[in-house]
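Presenting subunit A:
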Amino acid sequence: MTYDSAIPLLAVLVSLAAVPLVLVSSRWPRVRESWTIGAALVMFGLVISLLPRVLDGRIPETRIGELVPGFDLALRVDPLGMVFAIVASTLWVLTSFYSIGYVRAAHERHQTRFFAAFALCLSSTIGVAFSANLITFIVFYEILTIATYPLVVHKQTPEAIAAGRKYLAYTLTAGVALLAGAVWLSQTAGTLDFTPGGVFGDVEAGSGTVRGLFALLIGGVAVKAAVVPFHAWLPAAMVAPTPVSALLHAVAVVKSGVFGVLRVTGFVFGPTVMEDYGLALPLAIAAGTTIVFGSLAALAQDDLKRRLAYSTISHLSYIVLAAALLHPDAFVGGILHITTHATMKITLFFVAGAIYVHAHRDRVSELDGIGREMPWTMGAFTLASIGLAGLPPVNGFESKWFIGAGAAASGQYLALVVLLLSGVLNAAYLLPIIHRAFLRPSTQYEGLGEAPALVRVPLMVTAAISLVFGLFPNAIVRFYDLARMSADAVFGGAG
Partner candidate 1 sequence: MTPHLPLLIPLVLLVAALLAPLVGIVRYTWVYRLALVAVAVDAGVALWGLAEVVDGGTMTYRLAGWQPPIGIEFVLDPLSAFFSAVIATVALIVMVGARAMVVEELPRKEVPFFTTVLLMLAGFQGIVLTGDLFNLFVFLEIAALAGYALVAVGERASPLAAFRYLLVGATGASLYLLGLWFIYNLTGSLNMRDVAAILPGSWDNPALAIGLSLMIVGIGVKMALFPLHGWLPDAYTQAPSATTALMAPIGTKVGAYVLIRLLVFVFGGPLVTDELPVADVVMWLSAIGIIYGSILAIAQRELKRMLAYSSVAQVGYIGLGIGLANPVALIGAVLHVVNHAVMKGALFLVAGTMRARLGHSDIGRIDAAVTRKLPWTMAAFTVAALSMIGIPPTAGFFSKWYLTSGAVDRGLWIMVVVIMVSSLLNAVYFFRVLERGYLRHDDDESLDAVVRDEAPPAMLAPTIVLAVGILALGVFNAVLVNGVLDLIPPAGW
Partner candidate 2 sequence: MAEFWDGGYAYYATALLLVIGLYAILVKRNLVKKLIGLNIVQAAIILMWVASATRPDATVPVLDTHGEQGKQVVDATDYLNPLPHTLMLTAIVVGVATTGVAFALLISIYRRYGTLDEAELLEQMRGEPQ
């Protein structure tokens, strides 16, 4: 089943190697950008090369070395990790092109720092995706925190610096909680390996211990997953340039958080333990609250990026809720939602950035008529919005479907209600934007023309991807199969 391979490690190292290369090329923008694109493509290639084996049921592993006595720094590519890695590496390629276009059009300063930090973030995200055990996960998770800080404070305005402080306050606190939880787990269960179905198999542990461990570990990952009440850093972090918001706060950072939730619920505790100790209910309540809260808050925002930020908060908890439902279909839906939300949300953020850079607007109330000048851009926005509301034929429909199916099959109808309500609210905060853009009479954008190609093409590509995967959920990379394999492993004989 498992076999040794150096490729997972290489994937992590590729973008890590790009960091010094970018730093020394600061005087030659084209060289610097080619390092960025090159690293993205190579990493993408390495990740995809692992796919056939993983689909076959084989698991590549790299044992790097002993980190602390008894626990190794190790990488392992199981179906869940594969899904996350594909999402991250694919979207990084697209975001690289987008960022180059964006920073040129926006005349951003400190571009070298920007691209170097980006590369480090991706390296640590892939590290998170491929972590074989909790301590490896923590190492890459914390590196990700530090790597994203320069990106959040990029503009160096007082708001940016304050947002950076808030971000660190939340994420570093989560980091120490993870450390304490991991140490405790290492002594309670004797292992930190991510094991489908949980590590508590034969272990005797009191309910106080199990609940305490769960609180620490879930608390640690829930911050990056922006679960209420740990969400406040996310809207504040929107002061960062849009490519940062797009990739990191719609894909890499927050998805690392929900990925962590899936790992903790499915591979550390497991459905049986979660059920026996009543761990799922508090998690479900928190997730449900977040879903509704995020959607409602999004309605109230006029700043486009902040509206999208609250939407992200809401959608992340779809995945958390899916994990808390303790049903294989819901788990599949949660994993799929990582992919679907990523493509849809990144489209929306790309559009927001395109509008900002091309039309110099960032408020919903100012977008009247813009769709007539930027039809392709706003068309992509429309497509993504349909998907976020959970409607076919965009991919958002199917991930939501599976979560809902799992809720219904396990009799948790309240969750179903929350999902449906959220769908309605999604429509409520996204469709008016489209209405304004295409149907409100206004001449303020006359003659503007479409956004620059380097910015427009990526967003059209991500929208197209959302549509394609909506029509063919198991296309090309076979996300559905991977998700199902993962859920089967976790729920094993149980569930």
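Everything that follows uses one rule, which is that a contact is a pair of C-beta atoms (placed from the backbone, for glycine too) under 8 Å apart; a residue touches a chain by one contact, two chains touch by 3 or more; residues count from 1.
Quick note on selection: all candidates are chains of the complex that A comes from, given by their letters.
All of these numbers come straight from a predicted model, not from anything done at the bench.
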Selected partner (touches subunit A in the complex), from 1 or 2: 1
Note: in the complex, subunit A contacts candidate 1 through residues 65-69, 109, 138-139, 142-143, 145-146, 150, 153, 156, 161, 164-165, 168-169, 172-173, 175-177, 179-180, 183-184, 186-187
